[in-house]
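The complex is shown incomplete by one protein chain, all other protein chains being positioned as in the whole.
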Amino acid sequence: MLDKYQIAQRIAKEIKPGSYVNLGIGIPTLVANYIPQSWNVTLQSENGLLGMGPFPTENEVDPDLINAGKQTITMSVGASLFSSADSFAMIRGGHIDLTILGAMEVSENGDIANWKIPGKKVKGMGGAMDLVASAKHIIVAMQHVSKDGKSKLLEECTLPLTGIKCIQRIVTELAVLDVLPEGGFKLLEIAPGHTVEDVKNATEGKLIIPDNVLEIELD
Amino acid sequence: MLDKYQIAQRIAKEIKPGSYVNLGIGIPTLVANYIPQSWNVTLQSENGLLGMGPFPTENEVDPDLINAGKQTITMSVGASLFSSADSFAMIRGGHIDLTILGAMEVSENGDIANWKIPGKKVKGMGGAMDLVASAKHIIVAMQHVSKDGKSKLLEECTLPLTGIKCIQRIVTELAVLDVLPEGGFKLLEIAPGHTVEDVKNATEGKLIIPDNVLEIELD
Amino acid sequence: MSKVFQNSDLAIADVFESASIMLGGFGLCGIPESCIAALARHGVSQLTCISNNAGIDDFGIGILLKARQVKKMISSYVGENAEFERQLLSGELEVDLIPQGTLAERIRAGGAGIPAFYTPAGVGTEVAKGKEIREFNGKLYLLEYGLTADFAFVKAWKGDTMGNLIYKGTARNFNPMMATAGKITIAEVEELVPAGTLDPNEIHTPGVFVQRIFIADKNEKRIEHRTIQTESHAG
Partner (left out) sequence: MSKVFQNSDLAIADVFESASIMLGGFGLCGIPESCIAALARHGVSQLTCISNNAGIDDFGIGILLKARQVKKMISSYVGENAEFERQLLSGELEVDLIPQGTLAERIRAGGAGIPAFYTPAGVGTEVAKGKEIREFNGKLYLLEYGLTADFAFVKAWKGDTMGNLIYKGTARNFNPMMATAGKITIAEVEELVPAGTLDPNEIHTPGVFVQRIFIADKNEKRIEHRTIQTESHAG
């Protein structure tokens, strides 16, 4: 079973050199740690920065420089700053190559729920609905099953939706899967030490198992 | 009868200190010459400049600094530069206090025609349609009658329209008039040496003549 | 006729009961701290506050919430404020949650004289309830409306006496659009310089959008998540 760092590490392998990537809060933020400098990947932060660098040292901390998770950050070489309207114009216009975000549930037709749990504290969707409705390519980092053993890869989402028919790929502690355009989770890779049967048991939605399923490789 | 410089001079008196003004091509451009520096009026040029200064000296000429009439210009103190989209956002959003432009025809309900003459060379509307549809307050500088003696203040425009029900005030070689919200040209001032009868004869649209009509005063 | 005000209290003195106010900032970054403090002193209530976030309990809009001055919040994310949660559950506070990009674009549209536009964010979700849905090139979009307010409070880094503004870092965020969408826009700046000092090519908000400007009384700039690089930092 992959831990959250390994999920992030596996997702990093999906990133193309030279691409522009938006990383959501949580596991997606960790992905940055596994992108080699030499790939020239540019990270976008939807609060108005293209070219997000690592967290600052104590001396570098600048309250006027934060990411979408409200953490202090730095700028990478060649960064640019802009307004929230310009930032979402960039996102909505399809200029960001890849969006990586977390999810509470994903359905077999690519719907995603990741912003609200009825009865729990109201927080708001932030930029999540804009990101899922606009991104060219989305990868979700999520837990395959909840702590009480319920599958989060469902036939239909039970939680309030963030977006519909928008998720293409999912990386969980158990597997890498694609959501097929015609519906269904196609199993691509399994975590070391696990079987197709494990993934089957953990997936409530339609699971498609091709002949050749690889083992997840981490460098 | 006012000449074009006097029309410009009379229009300048309509400008409020501290206001933001867009000047069209032709007579409106001349208005700038009659705005005292002390009024702190800021001129907008819709190609992306707020704070247009006078024409440059020979040494100041910069091909990267032109006005909407494609003339070389300078920037005044406190000027700012922006894109055409931002410029028309400023115009459309009603942030410019006053727009002064020329017209071929104005109708008694405030329609304006100033961009196209059927059968003549095609030029295009440029920013005129945006300006007339969006400006908070518009003053038109125009000839009351054409060279062949036809009135240009009409019941209805005969030329292709630039905008409808948008003109509030007109300054011609003969008179200053308001277009009333309920329709009709209300005579406010007459050029020195002219009579109400002259204006009547020169106005095809409905002319409303109040009891006290002043003579146009130029300083 | 000068746009320059001597302090925050004078700049916001005419904010009235039940006014709508846009407040710049993302989290606690780039928020109009001085205006908020002055508004708390000023004391009017029943306000509608349009701001991406609602501050924290004792900073930002949290101060106005605690003083019960806010009737309604229009925001995209309000998760960092316990008092907010309490007032919301007790029915004292209304909240209108809007996707962040839609909120930013609605404010931009409001300032730009665009009454309405179509956006894909929220299609198929509860955000779409009651909204016009329309298809363009095979994709579904929602109709969203331009947003303006009686006042806009913005925070800038540098400003000049004609109201031109330059923001710094990610403290820019919602401030530039809000500056265009307030009937009266009030800018607090860290540094106020004479007109002509700022390079016209580097100005983010042209002065036409700013009706009042003053030197911020305070620039506390509280940090929400002070995150420091550790030795173990990979990559």
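Note that the chains are named A, B and C in the order they appear, and that numbering of residues resets to 1 at the start of each chain.
Everything that follows uses one rule, which is that a contact is a pair of C-beta atoms (placed from the backbone, for glycine too) under 8 Å apart; a residue touches a chain by one contact, two chains touch by 3 or more.
On a predicted model such as this, the values are computed, not experimentally measured, just so you know.
Visitor: One chain isn't displayed here. Which of the visible ones does it touch?
Guide: So, spelled out: the chain left out of view touches A, B, C.
Visitor: Among C:A67, C:A116 or C:I133, which one touches the chain that has been omitted from the display?
Guide: Answer from the full complex: C:A116 touches the omitted chain.
Visitor: Tell me which stretches of chain C touch the chain missing from the display.
Guide: 105, 109, 112-120, 134, 136-137, 139, 141, 145, 166-169, 201-202
Visitor: Touching the missing chain, which residues of chain A?
Guide: 17-18, 20, 40, 42, 44, 49-51, 75, 77-82, 88-96, 134
Visitor: Given the full complex, what residues of chain B touch the hidden partner chain?
Guide: So the residues of chain B touching the missing chain come out as 32-37, 45-49, 54-58, 61-73, 81-85, 87-89, 91-92, 111, 121-130, 133-134, 160-165.
By definition in this document, only the chains that are shown with their structure count from here on.
Visitor: Could you give the separation in Å between the centres of chain A and chain C, each centre being the mean of its C-alpha atoms?
Guide: 28
Visitor: Indicate the whole-number Å distance between the mean C-alpha point of chain A and the mean C-alpha point of chain B.
Guide: Chain centroid spacing, chain A to chain B, equals 55 Å.
Visitor: Give me the residue numbers in chain C that touch at least two other chains, ranges are fine.
Guide: Chain C, residues with two or more chain partners: 108.
Visitor: Of all the residues in chain B, which ones touch at least 2 other chains?
Guide: There are none in chain B.
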